[in-house]
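All protein chains of the complex are present and in place, except for one that has been dropped.
Every chain is named by a letter (A, B and C) in the order it is written, and numbering of its residues begins at 1.
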Amino acid sequence: MSIPIPSINIGAILPEIILIATAFVIIFVELFAPKRWRLGIPIICFAGLLAGFYAVGSLWGETIFAFGESVTSDNFALFFKFIFLLGALLVTLISVDYLKREGIYHAEYFFLILLSTVGMMIMASSLDLISIFLGLEVMSIALYVLAGFNRTDPRSNEASLKYFLIGAFASGFLLYGIALLYGNFHTTNLGEIFALLSGQESLSIIGLIGIVLVLIGFFFKVAFVPFHMWVPDVYQGAPTSVTAFMSAGPKAAGFAVLLRIVIYAFNTSSPEFTNLLWIVAVVTMSVGNIVAIAQNNLKRMLAYSSIAHAGYVLVAVVAGGPVGTSAAMFYLLVYTLMNVGAFSILIVFGKRGEDNLNFSDYAGLASKYPLGALAMTLFMLSLAGIPPTAGFVGKFYVFSAAVSQGYVTLAVIGVLNSLISVYYYIRVVVVMYMSAKPAEKFYFTYSVPAIIALIIAAWGTLQLGILPERWLSLAKDSIFSFLL
Amino acid sequence: MVTAAFIIFGLAAIVSAIMVISFRNPMASAIALIVTLCSIAGLFAIMGATFVAALQVIVYAGAIMVLFLFVIMLLNLKRDEFGPEKRKIQRTLGIILGLLLVLEVGIFIQAGLGDFGPSPAGDKGSFTSITELSSLLFTKYLFAFEVTSLLLLVAIVGAVILAKKKL
Amino acid sequence: MPVPLGYYLGLAAIIFTVGVIGVLVRRNAIIILMSIELMLNGANLTLVAFSVHLQELSGQVFVFLVMTVAAAEAAVGLAIIVMIFRNRESVNVDNLNIMKW
Partner (left out) sequence: MLDKVWLVLLFPLLGFLLNGLFGWKFKRGLINLIACGSVGLSFLVSLGVFLDLLKLAPEARHFEKVLFPWVVSGSFKTAFSFLVDPLSALMILVVSGVAFLIHIYSTGYMHDDPGYVRYFSYLNLFTFSMLLLVLADNLLLMYIGWEAVGLCSYLLIGFWYEKKSAADAGKKAFIVNRIGDFGFALGIMLTFVIFGTVYFTPILERAPEVLQYGGAAATAITLLLFLGAVGKSAQIPLYVWLPDAMEGPTPVSALIHAATMVTAGIYMVARLSALFLMAPVSMLVVAIVGGVTALYAASIGLMQNDIKRVLAYSTISQLGYMFLACGVGAFGAGIFHLMTHAFFKALLFLCAGSVMHALAGELNIQKMGGLKKHMPVTYWTFLMGTLAIAGIPGFSGFFSKDEIIWKAFSSAQGHFLLWFLGAAGALMTAFYMFRLLFLTFHGKSRLTPELEKRAHESPNKMTVPLIILAVLAVIGGYVGIPHLLGGGNRIEKFLEPSFGQVSKAVETHHSGGVELLMMIISVLIALGGVYLAYTFYIKKTELPKKLAERYRSIYTLIYNKYYVDEIYNAVIVQPLKFFAIICWRFFDVIVIDGSANGLAKLVGLIGNLIRRFETGYVRNYALGFVVGVVIILGYFMLR
């Protein structure tokens, strides 16, 4: 019996293939090459990621379907792949010396980072819920391991187990939702679901509960309240470089799928979803910001802040349409830059054993390390959304998208929230610049790659703040073609 | 006949599932879970999904549960939940919420069943052929299939790096 | 006389929820992991029931893929549990709260 092989179109998943190949090279170098070659592993990883950028660039502008209709390489997916690659690249850079300092320098780290990135890419480019689910699992399982990468640190252990248990729990809900959607639509292909839905008026009941459960699965991944509770503990416990990684790519990947589901497949659905997302956005922003005020550990504070930022992006998703979609995408790009930048500072000024992370440990940093303090100030101002940083343009774009679609109350609540957030971001700056009692000792890990990463992040934060129009128009070019 | 088998396997699945979450001893829970998995395999079989039923027994009950049992024995866990439950409210709330959840899902499914016709008649036994299943796996779901290979690779590397004593 | 679809779906929902309750009430990490396996099985049963009802094979392919996921999760989850047991001699999740608030 002959099996009709569908058009595979392997070129469409070129970025994924490059990263997988790089991961294999890394594991082979680790296993078979002489010991001293191991120092070159980050370079291999870096080169692979650069090649990934090249692949993304070369695919830009076309919409290719592969493996039948189950994978697509459209601008939407490519924009997100760019964000994932950027996050992975910065994290690779900041990890090198950090891993050595913490005594956990293993090739598997880079292997897992790369494959986790591949998982995100699969999420962004799949059109089939089942392969989205599998991509999610690839990404998550790599992250569970990475969170526990510092095997001897009890906090890292704890983070890993908590993340794993809650993550697998959420996967169960997601899978159950997919099963119900399958029963309702006879298919899990988003394109086919879209075609089916555009024919009929509203969702049937089984389809409704299915989509709700699927959404909840992704609400967990991007950490909306009340599915956020794992975030602070996991962010705090995981090795800092992994936290930086988790806060960037996986969050963007979750939003990529949310956007695909909410706007691509279900754009004809009832206003109840909008109401649901509206409420979730408000609660998420408020809880994230209010609790962040009460934190003393910088990593934990950034964890809550990341919850709040997920809420801001959700505001753009609620707004929907071309403006909302592109605002969300742009914001995620900005968020990746500024947040990984902030974590890079924590890495550079951290101390072995993950100790030096309280506000008071950074008191008076500006007098000893003015450039480091300046960079941190830049990231904090950007996170707070103060011009001329990228965070401001992102927030402005998100909230004006909401206003232009008629969600004025939502925008007002959002702006109020970013007002609250200024309090704790500026607290970092105050501590660094205006502290009567400087910390007794600062720890500084001199690391050229990390400094390069910092420069990239700082430059990007300024560049996107001062000249964002190029990237805004790229985000505009990346929205689904039927929205145009 | 089919109905009787459904009742037997269904009851077995529910009862053993409840046993999984109520036994103190992890070993006993694992055995109960194997019973659940086999009952579900039986359900698959009476529906006519014989290949999946076989996989369920071989892969799930066979391979995965062996891994569980192996770890339980490796760690020599007999009873790990010493002492009384300090947060009784957690247990109470957990059960209440679980019941609410099943109630909601049940009501939704009940209400939504109207959209589905009665089961199509036909010879269920011939429905699943391994050939059709595998041709689907290697054509329409080729991409997903390839992704599972990645998934397993990540899991292997991850498990090794976490559980290995010395790196 | 075939069993109606609704019975299968109801049974699947019950097994799924038993898994959920297990996660909420148990303190032993391994049993929590088993409860998660129960949830996955509930979903699998739903998939197969729909697949048979709709006479469409995809659902069974999914079950096959989900088994891989379950295997991968079990492998990594058990590895994490082993790692934690090495450091703390316990797999009780209520002992794990260094980080809070």
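List of remarks:
Definition applied: contacts are C-beta pairs under 8 Å (C-beta built on N, C-alpha and C of every residue); 3 or more make two chains touch, one makes a residue touch a chain.
Everything numeric in this text was worked out from a predicted model, so none of it was measured.
For the chain that does not appear, the touching partners among the shown chains are A, B, C.
Only one of B:G10, B:G48 or B:G94 touches the chain withheld from this view, namely B:G94.
From the set A:V323, A:I347 or A:L383, the residue in touch with the chain omitted from the display is A:V323, counting the whole complex.
Note that of A:A51, A:L196, A:I426 or A:L462, the residue touching the chain absent from this view is A:I426. Within the full complex, the residue among A:V291, A:V340, A:L357 or A:A375 touching the omitted chain is A:V291. Residues 161-162, 165-166, 169-170, 173, 208-209, 212-213, 216, 219-220, 225-227, 229-230, 232-233, 272, 276, 287, 290-295, 322-323, 326, 381, 386-388, 392-393, 396-397, 399-400, 403-404, 411-412, 415-416, 419-420, 422-423, 426, 430, 433-436, 466-469, 472-473, 476 are the ones on subunit A that touch the missing chain. Within the entire complex, the positions of subunit C that touch the omitted partner chain are 20, 23-27, 93-94, 96-101. The missing chain lies against subunit B, touching residues 87, 90, 93-94, 97-98, 100-101, 104-105, 107-108.
One rule holds in what follows: only the chains that are shown with their structure count from here on.
The touch graph of these protein chains is complete, with an edge between every pair of chains. Looking at B-C alongside A-C, one finds more C-beta pairs in contact between the chains of B-C. When each chain is reduced to the average of its Cα atoms, B sits farthest from subunit A.
Each chain gets one centre point, the mean of its Cα atoms, and the points for subunit A and subunit B are 31 Å apart.
Chain centres here are Cα means. That of subunit B falls 6 Å from that of subunit C.
Remark: subunit A and subunit C have CA centroids separated by 26 Å (rounded to whole angstrom). Under the contact definition stated at the top, the residues of subunit B that touch 2 or more other chains are 105, 109, 113, 116, 140-141, 144, 148, 151, 154-155, 158-160, 162.
Each of the following residues of subunit A touches two or more other chains: 130, 134, 137, 141, 144-145, 148, 151, 160, 183.
Within the complex, the subunit A residues that touch subunit C are 130, 133-134, 137, 141, 144-145, 148, 151-152, 154-155, 157-162, 164-165, 168-169, 171-173, 175-176, 178-180, 182-183, 186-188, 232-233, 236-237, 294, 300.
Against subunit C, in their complex, subunit B makes its touches with residues 2-3, 6, 10, 13-14, 17-18, 20-21, 26, 29-30, 33, 36-37, 40, 43-44, 46-49, 51-52, 55-56, 59-60, 63-64, 67-68, 71-72, 74-75, 77, 80-82, 85-87, 90-91, 93-95, 97-99, 101-102, 105-106, 109-110, 113, 116, 118-122, 124, 127-128, 132-133, 136-137, 140-141, 144-145, 148, 151-152, 154-156, 158-160, 162-163, 165. Put simply, subunit B touches subunit A in their complex at residues 105, 108-109, 111-113, 115-116, 131, 135, 138-144, 147-148, 150-151, 153-155, 157-162, 167.
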